[in-house]
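Here the complex is missing one protein chain, while the rest keep their positions.
Labels A and B are assigned to the chains in the order they are written; within every chain, residues are numbered from 1.
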Amino acid sequence: MPLTDPDRLFPADPKVRGLARALYEAVANRPIISPHGHCDPRWFAENARFPNPAELFVVPDHYVFRMLVSQGVSMDDLGIARNDGRAVVQDPRLIWQRFAEHFHLFRGTPSAMWLNHSFEHVFGIDAVLGPQTADQIYDQIEAQLAEEAFRPRALFEQFGLEVLATTEGALDDLSWHRAIAESDWGGRVITTYRPDAVVDPEFEGFAENVVAFGDLTGEDTNTWDGYLAAHRARRAFFRAHGATATDHGHPSARTENLSAADAGALFDRVKNGDTTAEDADAFRGQMLTEMAKMSLEDGMVMQIHAGSRRNHAQQVFENFGRDKGFDIPGRTNFVGALKPLLDAVGMEPSLTVILFTLDESVYARELAPLAGAYPALKLGPPWWFHDSYEGIKRFREQVTETCGFYNTAGFNDDTRAFCSIPARHDVSRRCDSAFLAELVATGRLREAEAFEVAEDLAYALAKSAYRL
Amino acid sequence: MPLTDPDRLFPADPKVRGLARALYEAVANRPIISPHGHCDPRWFAENARFPNPAELFVVPDHYVFRMLVSQGVSMDDLGIARNDGRAVVQDPRLIWQRFAEHFHLFRGTPSAMWLNHSFEHVFGIDAVLGPQTADQIYDQIEAQLAEEAFRPRALFEQFGLEVLATTEGALDDLSWHRAIAESDWGGRVITTYRPDAVVDPEFEGFAENVVAFGDLTGEDTNTWDGYLAAHRARRAFFRAHGATATDHGHPSARTENLSAADAGALFDRVKNGDTTAEDADAFRGQMLTEMAKMSLEDGMVMQIHAGSRRNHAQQVFENFGRDKGFDIPGRTNFVGALKPLLDAVGMEPSLTVILFTLDESVYARELAPLAGAYPALKLGPPWWFHDSYEGIKRFREQVTETCGFYNTAGFNDDTRAFCSIPARHDVSRRCDSAFLAELVATGRLREAEAFEVAEDLAYALAKSAYRL
Partner (left out) sequence: MPLTDPDRLFPADPKVRGLARALYEAVANRPIISPHGHCDPRWFAENARFPNPAELFVVPDHYVFRMLVSQGVSMDDLGIARNDGRAVVQDPRLIWQRFAEHFHLFRGTPSAMWLNHSFEHVFGIDAVLGPQTADQIYDQIEAQLAEEAFRPRALFEQFGLEVLATTEGALDDLSWHRAIAESDWGGRVITTYRPDAVVDPEFEGFAENVVAFGDLTGEDTNTWDGYLAAHRARRAFFRAHGATATDHGHPSARTENLSAADAGALFDRVKNGDTTAEDADAFRGQMLTEMAKMSLEDGMVMQIHAGSRRNHAQQVFENFGRDKGFDIPGRTNFVGALKPLLDAVGMEPSLTVILFTLDESVYARELAPLAGAYPALKLGPPWWFHDSYEGIKRFREQVTETCGFYNTAGFNDDTRAFCSIPARHDVSRRCDSAFLAELVATGRLREAEAFEVAEDLAYALAKSAYRL
């Protein structure tokens, strides 16, 4: 019995299952468009081997280790480095053993499906991970990681990636992307402009970041105009390294559309990072609209990932830093929050703003009605916790009736777990096939149309929405 | 292969499908009770032919054209009249062609199902609308519109309408309804009292409306008592034209129950329309309670449609006006908001207040617990974006367990698209049959009970809730 069921995620009813399978088979081997994610471009620049199973699957993946933490395993025992850079436990086999002992915690979760998919389809494993099988599976993965075929570039090709977008901060020198471009390797790895560190007055080191932003671009970031010019310069630099999109991770979807004078005055108040919470929030909101206006000029697709309350556990943040599994979603308002941006540029058909949410209650109430009306808006796929069987089902069920399929932007994996990329796109393709088969079975879509839509959801929509 | 699947919207499992079909067949041909909607009474007064396919299906239906707008088609190209009354494109065949080219945008939406149902069951069309079939379908509809059998009164009868309620403002002279009553035609078309324009201080022309309200009724609407008397007079006038219900479209469900003195003082502050947002909101809230108290006197059923942020896109509102597809739902609180009204009259068994929401997160959390306790409350069917397969499913799944079937008010179509009325009631009857079949299949309802409930949901509950 394989680790993953060949008919997984298809409806149980035999007839509907047959149609879902046919739809899936039509798109299963299409190239992967990965227009948004957090892989490290260095992997593809250096093409070095991945260090070991624990550092491939556990240590860098806060999706995974926070589940063990939630059941009382300490971060120290999982090899998570403290802020001083020191990991208390470093033996990867010990970490792996602990992971294996707690693997049952993932029952019923997408993490289990992604991990099993990677184990089976990338590393050829057929045993369920557990205390008894931990060592054998460790050895098997470890041996394969030493092979040429398991280096990053080889896996990139094996995975069928047509394009992979990474995400870099505004101050990044993009040297790894340059190295990839200058190499003899043909894989398309592009960057994305993510300026949070120079846009959010509450970001650690914001004031210094703004100074560095000026140094990097030769613009006078002490003035509002110079600061905007620096953004334009960096956006052009990122585009020269393949970027077709920007990305913005804000606590809320608040936007503002101030006059130039008011925006400049606001910038003067926040530029030293020493400001009120309200000014900081307003400035983030103003910058979303500025970014949208620049997108209208330079054609970059704009992504807004709103609503994560980052670093919720103070103690974890102080001891271990960011991205440690304690980013918790909160209620997010889009209808009022986006109005200033939309009144400014929302009716522009040449602009594309892709919205993501962690608050599913807005799918049907706010996002689908907005995307089903404004030419500039599209909906990104289910994000983060919702990139799963039930999550994708809820998304399709709640948005399709109001905004259809063509106001959505295909799938993206948004992952830093490289080996999970095929698994995630496979889940998406299966879930969409299942949804389409249900539509046909209940007379809501004709079968021939379902095949066209399946292709659009698996491949074409991501490519066109991100202008790839 | 017909445009609409004869077994559409029934569960896929053969056994459950068989029961759903049997339940549906028992109610499929029951007369249609349409107790709330926005058809134009003039159609039935004049009984003139509908002008052409584009003006029947596209131009007046913001459900439909906003989807094309969301994908970059301009309002001008769809024949939407600008505020100066001028439509930039006027050739209905051109508009129809554009509609046909983008018909795939509706895949998976209820609009597609309603349109296909109308095409097939009203006009006998069997081809899928698209660029190739556009002309032929246009010609076919156009030819039929010229026939006597496709005039409004004939369609009214063919659709099996037992009663159709329209919605008129407080200042309407109801002349079309009078004309219908005075004609030799027996169709029952009644009005509904919708006083938003004289109740909402932020409505365009509110101050003038209040003056006209006084002129119309002979009451002194410069005083609080006179203003209330004017409402009583108009309610009686509407009842004389068949109305059994009032309707109130407010941005929130806020209610107030001020003393007469405080209410009068508030009226004095708002009556010129030049007031604070808070006073305007409080006044709308006070008027909901006043309307409920008048309903207790005169027996009119009260409908509250709360939570739409109307005219969200400033540019669209300025150029094209109201009802152009840019009404976006927002979060709506009912529990706190309704308390003043409910403390005043909520325990009265002789009062019926029917609640509608666009915020599905309140179905299980707020509306079902409220309706499952207060004698005065009933839940209206899923509204607007949620009047669909998934929307109806979510509604039944989320409210039935807490308030049962008998605190709901049957179906209403709430449409201005006349030809879609049979399609919408058909969707409702099918979805309810499917839900009931699932209940029986999972042992939650006995089969004989399911047949009784099916009849209640399709016919009896709407009739009794609206006192028709």
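Everything that follows uses one rule, which is that a contact is a pair of C-beta atoms (placed from the backbone, for glycine too) under 8 Å apart; a residue touches a chain by one contact, two chains touch by 3 or more.
Just so we're clear, the structure is a prediction, and the values are computed from it rather than from any experiment.
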item	value
Touch criterion as defined above, residue of B:267, B:405, B:418 or B:459 at the omitted chain	B:405
Which of B:371, B:392, B:423 or B:468 contacts the chain that the document leaves out	B:371
Option touching the unshown chain, where B:91, B:157 or B:397 are the choices	B:397
Listed residues A:388, A:402, A:420 or A:442, member touching the removed chain	A:388
Residues of subunit A in contact with the chain not shown	1, 4-5, 7-13, 66-67, 69-72, 104-110, 112-113, 128, 309, 312-316, 325-331, 358-361, 385-386, 388-391
Hidden partner chain, residues of subunit B it touches	11, 13, 15-16, 333, 335-336, 339, 342-343, 346-347, 349, 361, 364-366, 368-375, 377, 397-398, 400-407, 438-439, 441-446, 449, 452-453
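Please note the rule applied: only the chains that are shown with their structure count from here on.
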item	value
Between subunit A and subunit B, centroid-to-centroid distance (C-alpha), Å	40
